[in-house]
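All protein chains but one are shown at their positions in the complex.
Note that the chains are named A and B in the order they appear, and that numbering of residues resets to 1 at the start of each chain.
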Amino acid sequence: MKEGFRQSMAWLHTWSGLLVGWILFMVFAAGTASYFRDEITLWMKPELHAAAPARVSQAEAIDLAQKTLEQRAGSSRRWFITMPSARNPALEAGWVPAPARGADPQARPKRRTFGSITLAPATGKELGKARATRGGDFFFRLHFDLHYMSALWGRWIVGFCAMSMLVAILSGIVTHKRIFKDFFTFRPARGQRSWLDAHNLSAVLALPYHLMITYTGLVTLMFMYLPAGVQAVYHDRTDAFYADLNGGPAADAKPSPQLAPLAPLGPMLDEASRIWHGAPVGRITVNHPGRANASVNLVLQEGRDMTQHLPNLSFDGVTGKRMSGAGAEGGGAVQARGVMYGLHVGRFADPLLRALFFLSGLAGCAMVATGLLMWAVKERPKHLKARQDGKVAKVGLGLRLVDGLNLGGIAGLLLAMPVLFWANRLLPSGGTGRADLEIACFFTAWGVAALAGLACPARWMWRVQLAIGGLLFAALPLLNAATGGAGLAASLKNGLWAVAGFDLVSLLLGMLLLYAAYRLGSRSVPRARLAGSAA
Amino acid sequence: MHSIPADPLPPSPHKARPRAAASPAYRAGVAARAIAAIGGGYLLAALSTRALALALPLSPVDSVVAATLTGLVVYPCAIMWCFAAASAARAWLGLAGASALVAIVLLLVRTFGGAA
Partner (left out) sequence: MNDLHTGLHTGCLALAALAAAIAGFAALSLAMDRHWEQLHGRWSEPAIPARQWLRAGGTLGLLASLAACIALRGAGQGWVAWAGMLTLAGVSLALTLSYAARGVTRLGYGAAIAAFVASAAALVT
């Protein structure tokens, strides 16, 4: 019975992995890139690279923000301030436009009409309108909302694939008989055996991560996937459920007719920082500035606690006194979910931890890719044998499809990603619809690569696509310097680690892909292979 | 175990079942298991989430969260059961049995007020 169980789990592992593998590769690739989404966004806005030199204290930054907002948006109902941090050196201030005369003051303004300004905290200069781009947020959204479809559809599709992935991981663990014996085993240049070793290594050596990221990924959207619990207890009152879950924000109050000057924000930040043992403030929301019922809400800067429920404090806007002390609350289950959510998103992670997450994410990409490729490698001899026995005339449709999808899904995606960055720099920086145009370039490149892959899933096609992707990635640092960004010399000198890191990682990735393209050519092809068949 | 053993690779899908590989009976069996796993498994997960959410003696929001977290584990287990069962019929029976049990628990919890 035990052998039958292992065998059935092996079968389940193969199919639960293969059928959704190409989507999973994209989810892993985009998700891994998302660990650095702020950095990617900053790279894609070269106009902001000038913000970096000189670091300012939180007190100076908040004073600058308060003065600017009082000038620009004195009659606005609400201000938003994002303090500069290591990940984004600029100071961002936003405001809700004051309602037009006669309009309903309670009506929610459309998001697009929000005013915003980006400042260099050291000089107070407004940074030139950075070009419109989705930046790293594109990859972040891509990995669970997909694209060119409603977010709801995207999330259901990704959720289905994620559950399939969880099944694949669990069945894989059951099937892998020699999980300890093969822990360090990698036998290169042995064909099928090497692919299996690579798949096992990338899976087992980062197994806690893979389990965590898959399960917590499902957790982030679990009330959409499994609403039965919410429905059973809260029936239709889902807003009540979310209020309980998130610790309920105060309802929107009408602005008081009485005017009153806003208290200086600096001392409020100091007090909050003191309460949080020196941790800096991240985001500030000012409600009804300049009115008698002004209030200020401060949220801890990300990067301190693992949980997604960041502590926040509220202050009276006129007197500057603290109103309520809300830390991260909620019972055990809610907190556990908060930690899981935080683990998945990983925004708490400092550079070292984020680098480790990134590496594990790459291992996940390798795991999915080697799995997909291994299936084709294992199937090919059977088809060849059938051909030799005269049973079939040519390679079966299934194998041919998998070969093509592997090429387009893996090499094609790796080619499309740098195309996005090239489009970001080469497209004119003004104009409407620019952000969407960048994304269209990404998908066009991917589409062309995928079609080419499906048409000719041959080894040379792999080499061509990997080489193109490698060149595009490796040339990004040069493109950066040539199109107005802070080149490596400048970014390293000024401590603009985000941009420098992007350049260096792109260079490394490019070299890796080029090396792969090179290796595919020099290896001898075993006799059992058909001329022109892939891998 | 000394030398690099010629251990068998995970068996190919075609040898996983004693029947002939691509026969209609085989395909029907796989389809039946898949429907049980994907559809029936989800139903079982939803049922258990509902039952737990009502039965757990925690605050309402905590019960819902704990129940939903558990439901996300029930689903893959149900899927694995459907493919590990000795036959497609066994898969369906097992799933139906488990669902019936949970449904009874749910009924009891509803009738007697639940702990929440």
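Here is the rule we go by: a residue touches a chain if its C-beta (ideal position, glycine included) is under 8 Å from a C-beta of that chain, and two chains touch if they have at least 3 such contacts.
Bear in mind that the values here come from a model prediction, so they are computed numbers and not experimental data.
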Check your understanding: Among the options A:Ile157, A:Leu205, A:Leu437 or A:Cys456, which residue touches the chain absent from this view?
Key -> A:Leu205
Revision key, fill the gap. Per the whole complex, from A:Ile81, A:Leu300 or A:Ala363 the residue touching the absent chain is A:Ala363
**Study point:** Option from A:Lys67, A:Lys125, A:Lys181 or A:Lys382 whose C-beta touches the chain left out
**Key:** A:Lys181
Practice item. Would you write out the residues of chain A that touch the absent chain, in ascending order? Key: 181, 183-188, 201, 205-206, 208-209, 306, 339, 343, 348-350, 352-353, 356-357, 359-360, 363
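Definition applied: only the chains that are shown with their structure count from here on.
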Revision key, fill the gap. dist(centroid_CA(chain A), centroid_CA(chain B)) in Å evaluates to 31
Revision key, fill the gap. Chain B contacts chain A in the complex at 1, 4, 7, 9-13, 15-17, 45-47, 49-50, 52-54, 58-69, 71-72, 75-76, 79-80, 83-84, 86, 116
**Study point:** Sites on chain A touched by chain B in the complex
**Key:** 4-5, 7-16, 163, 166-167, 170-171, 174-175, 177-178, 181, 187, 192, 196, 215, 218-219, 222-223, 225-226, 228-234, 241, 244-245, 330-334, 336-337, 340, 378, 382
